[in-house]
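Structure below; questions to follow.
All protein chains of the complex are present and in place, except for one that has been dropped.
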Amino acid sequence: MQLNKRKPVAVSLALATSALLNQTAAAAEDWQVDTGLLIYSESDSRVSATEPVISVTRNFADESSVSARLTLDSLSGASPNGAAVAAIPQTFTSASGIARLQKAEDDDDDDEIEEYGDRAYYVTQAGDTPYDENFEDNRTTLSLSWLRPLDNGFKLNLGGAYSTEGDFTSYSINTALSKDLAQNNTTLSLGVNLEFDEVAPDSGIPQPLTSIIAADTASNTDTKQVTDLVFGITQVMTRRWVTQLNLSLSQSSGHHDDPYKFLTVADQGNLIEDPNDNGLDGVTTYLYLYEHRPEDRQKISLYLQNKVAVFSNDAVDISYRYMTDDWGIDSNTFDLTYHLDVAGQFYLEPHFRYYEQTAADFYTPFLELGTDVSMSGTEINALVDYASADPRLGAFSATTYGMKVGVPLFRSHELSLSYEAYQQQDKNSYRETAAGSDLDGQDQFAELSANWIQVGYSFRW
Amino acid sequence: MKTLIPLMVAALLFSGCANVKPWQRDLLAKEHMALDSDPLRSAFNDHIYFSKEASSGGRGFGGGGCGCN
Partner (left out) sequence: MRQLLILMAGFVLSGFTHAELNLEPLKGKVVYLDFWASWCGPCRSSFPWMNSMQNKYEKDGLVVVAVNLDQEPELAEEFIAEMGPEFRIEYDSEGELAGKFGVSAMPTSYLIGRDGEIRVRHLGFHDKKRAAYEQEIQTLLGEE
């Protein structure tokens, strides 16, 4: 799901593994249907999304199974464009947006004018976080998976996924192999996921670290390949306790820049007029450069999960994940859920999650003229190789509090409802600015607040 | 290979410590004791966090449960 524009979804490895995972006390041949609906919203009228999902699994008499999952994603709202909060209003124009709007006006295309009017030209008030306004996106993702038990306690999973959105397409294939040992008390697993993404924004891929009004397009489309490898051990420790340890490696190569995000260039904390500004209707256009991220990213993560049965029908689920990558980001995730069975009629699952990450090496809230960027006349040169102000790459911590209620109905039918509230806290070091300048004293990180509701309905027949 | 060896060692150590009989898997066989008892919900949550944070994945595989067949 792209709750952020064109972020690829590593859906297929999860589907592959969850197929292997759901080897519960299932009887022979049946169908299993799981449906869900996510309603997500962020504070400050940022993004909101609605996402229905349906997943169907057919279990066969030979203990193999096939699964298909369809996810529809409808997203609207605004997300930070990367520019810094300033004490003065800022007008954002993009040459490509203007060109597209001009063409729409020439063609008398009212729909296009209505859709892109705000994106070609919009104003952020003093003290507000600049947002890329009013976009709407619809994405469809389909994933398929086939599980087959082999001889000698081996199980094989093969799968693939396809995802499409206006300007972003993703294809992936995956495979996983597991082996049961020690009377099924130990399971060793190995999974591989290969993903290929293509991004084709309407206005082309901008040349990184160039002015947003320069209309300097590098190409029309760009691609990225991701390879993921996961090694896992699941071990039954006691009658009440099962544990899982996974080591994941990820290599991503290609285009990682967000083609819609840029950074403010400031001179001693003051906004600078873009030297290429053609003075559109007397409006001052400041200097912003498109972001740039490295072409390669390697990640390693270690995940440990423990599930302990408490009394007869309760359980504690506690997990920890450590991640580190070569962009300078380290993260820790701690997750705790308690399953409380209420008189066998329904259950409650209170949930808590704590997350923290360090910033990417090239993360900065804005670029400094002289240090990060040099300018002579109308020529602008970046002195840094990479830069991004995307809050996703900044330093922050986040806590989630949630509750799920599950009600078993007749036969195998179950209805569930959950609510989660998420809050980020800024942990970035403040980048100094000159006293009294446009950027002085302003927030440098937009802490995200979001909450979501999920409704689920599942059954077998 | 360097990361594989500690994992294999861990596997050997792990398999030494459990002596849980096949008929003692009753509690682990309960649906809520599956390592991922609500895959759709996990997928939703993983996607939200993936799009708002810089980390992703980690969770994975099968095992545990009833250990039948």
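In order of appearance the chains are A and B, and numbering begins at 1 in each one.
The working rule: contacts are C-beta pairs under 8 Å (C-beta built on N, C-alpha and C of every residue); 3 or more make two chains touch, one makes a residue touch a chain.
Worth saying up front: this structure is predicted, and the values here are computed from it rather than measured.
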item: Among B:Ala34, B:Ile48 or B:Cys66, the residue in touch with the chain that has been omitted; value: B:Cys66
item: Positions on chain A where the hidden chain makes contact; value: 24-29, 61-63, 183-184, 312
item: Residues of chain B (touch criterion as defined above) contacting the omitted chain; value: 21-26, 29-30, 66-69
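One rule holds for everything that comes next: only the chains that are shown with their structure count from here on.
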item: Touching residues (chain side chain B, partner chain A) in the complex; value: 3-4, 7, 10-11, 14-15, 17-18, 20-22, 24-69
item: Touch list for chain A against partner chain B, complex; value: 1-4, 7, 9-11, 13-15, 17-18, 20-25, 34-36, 38, 40, 51, 53, 55, 63, 155, 176, 178, 180-189, 191, 228, 230-240, 242, 244-250, 299, 301-303, 305, 307, 309, 312-313, 315, 319, 321, 323, 325, 327, 329, 331, 333, 339, 341, 347, 355, 357, 360, 392-393, 398, 404, 416, 418, 420, 422, 424, 448, 450, 452, 454, 456, 458
